[in-house]
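A protein chain is absent from this complex, but the other protein chains hold their places.
Note that the chains are named A and B in the order they appear, and that numbering of residues resets to 1 at the start of each chain.
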Amino acid sequence: MSHLIEEVRKNQPLIHNITNQVVMNFTANGLYAIGASPVMANAKEEVGEMAALANALVLNIGTLTDMQVDAMIVAGKAANQAGTPVVFDPVGVGATTFRTQSAQRILEQVKVTCIRGNAGEIASLAGLSATVRGVDGAGDVDMETLAAQAHQKLGVSLVITGAQDILIHRGEKVILSNGHPLLTKVTGAGCLLSSVLAAFLAVTDDVLQAMTDAVSYYGIAAENAANEQQLPGSFQVSFIDQLYNLKSEEINRKIRMIRGA
Amino acid sequence: MSHLIEEVRKNQPLIHNITNQVVMNFTANGLYAIGASPVMANAKEEVGEMAALANALVLNIGTLTDMQVDAMIVAGKAANQAGTPVVFDPVGVGATTFRTQSAQRILEQVKVTCIRGNAGEIASLAGLSATVRGVDGAGDVDMETLAAQAHQKLGVSLVITGAQDILIHRGEKVILSNGHPLLTKVTGAGCLLSSVLAAFLAVTDDVLQAMTDAVSYYGIAAENAANEQQLPGSFQVSFIDQLYNLKSEEINRKIRMIRGA
Partner (left out) sequence: MSHLIEEVRKNQPLIHNITNQVVMNFTANGLYAIGASPVMANAKEEVGEMAALANALVLNIGTLTDMQVDAMIVAGKAANQAGTPVVFDPVGVGATTFRTQSAQRILEQVKVTCIRGNAGEIASLAGLSATVRGVDGAGDVDMETLAAQAHQKLGVSLVITGAQDILIHRGEKVILSNGHPLLTKVTGAGCLLSSVLAAFLAVTDDVLQAMTDAVSYYGIAAENAANEQQLPGSFQVSFIDQLYNLKSEEINRKIRMIRGA
């Protein structure tokens, strides 16, 4: 089967992002690079109309406010009604009470297709924080168990990113190990992945395939960029170049799937 | 006559931008690159004072909110009172009711010097949308007719950007065909042009000359950047470099004027 990036490039899906102020520019440029059409719109007065127009919706709470959470719920409901996929990125959930409560509010009112976060965020969202203290550290935690438990608790498809990426959808699991540590030096690398996921979900009904193709595409583009540039400013520029330039056949050659579905 | 970029570089006009969150950073860096002084200020409490200090004002509704539209009107009125040029960029007008109504509110209360948008936006603003369906596509629409009709309806100078750029001021038309498709891969390329236009309007009373010099300068800088870099991340960096570096004599050599005033 051909890689879904071809569908993204052909269909140029419109991705409506309600995202944080830090990463808006990088997200828009990253979406353009993969061939999608980004739109950012945050006002409660228009997000419903915009989400209904879009081919996928991204809700990201990186710099949330009460008003923005209200708008996210309006947009999310409109997307649900239109049958449009919704990606939720719970940035920093668990760090403050407000973030945790806002994330819960969104999940209660919006049916999300997929949640993308790091292990700490997913654990916090699922109420499993105690289990995974220091999870970004030594790797002494069983990430697969966390993924399975969080998936069961939340009842949503998950993309848990880290040194390895765990993708889980209706009990089926894919583990990928593409990517590069320089991504952790670029602000919004996780946020952009959430929006890239949305673009892939916009062109297929096969959620696990969309997640697999998006995450592997993203990781291999990062590897190629790190091959070109070893310092973070130049790496970021090259990463956008690679997101634009990466070919299907190269992905098939470079994908590192630890476990397939 | 020497190119107005020299005046921009010499006078370093202060450009007050009330613009969208996606492009603020790129806009500020682009304005610095051409030699202007950007300032961003959005609060209703201060925009009047800031607009009165500035040499030109840009109103861009890319990520509008009700509060921001109120601030735009306060700033626009202060600019009008001070005789300061105002550029309006109706990003995405027509996509949602809120955008369309907000754009109308602004145009009713602020006298703008120039509107910059793509054909779809300008058509929507002038109530001509039906005429130009698919306007960004095959080029089967007579863009010059659209420009003339919109100019008459709106009563404002227009810069309509696309594969060709149509500039129209008090019935006089200039058509330019500089620029490069990679600009469509960089978020905010249109928004930055609106701010660059403002910088050129700040240094002359000759509106058509300002529009011509700004649009040709911008397009030739993009061509030079595309000569250096063919991928969008690197292109964007090179574009800022070229906006800084482009020489008057090179513009005169490279300008492609399909029709002059």
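The rule is short, and it goes like this: a residue touches a chain if its C-beta (ideal position, glycine included) is under 8 Å from a C-beta of that chain, and two chains touch if they have at least 3 such contacts.
For clarity, every value in this text was computed on a predicted model and none was experimentally measured.
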| item | value |
| --- | --- |
| Full-complex contact with the absent chain, from B:N42, B:S124, B:N178 or B:S195 | B:N42 |
| Candidate in contact with the missing chain, chosen from B:S2, B:Q81, B:Q152 or B:N245 | B:N245 |
| Which of B:A28, B:A150, B:L176 or B:I255 contacts the chain that the document leaves out | B:A28 |
| For chain A, the residues touching the chain missing from this view | 20-23, 25-26, 62-66, 92, 95-99, 184-188, 231-234, 236-237 |
| Residues in chain B touching the chain absent from view | 21, 24-25, 28-29, 32-33, 38-43, 45-46, 49-50, 53, 236-241, 244-245 |
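Basically, only the chains that are shown with their structure count from here on.
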| item | value |
| --- | --- |
| Distance from the mean Cα position of chain B to that of chain A, given in whole angstrom | 33 |
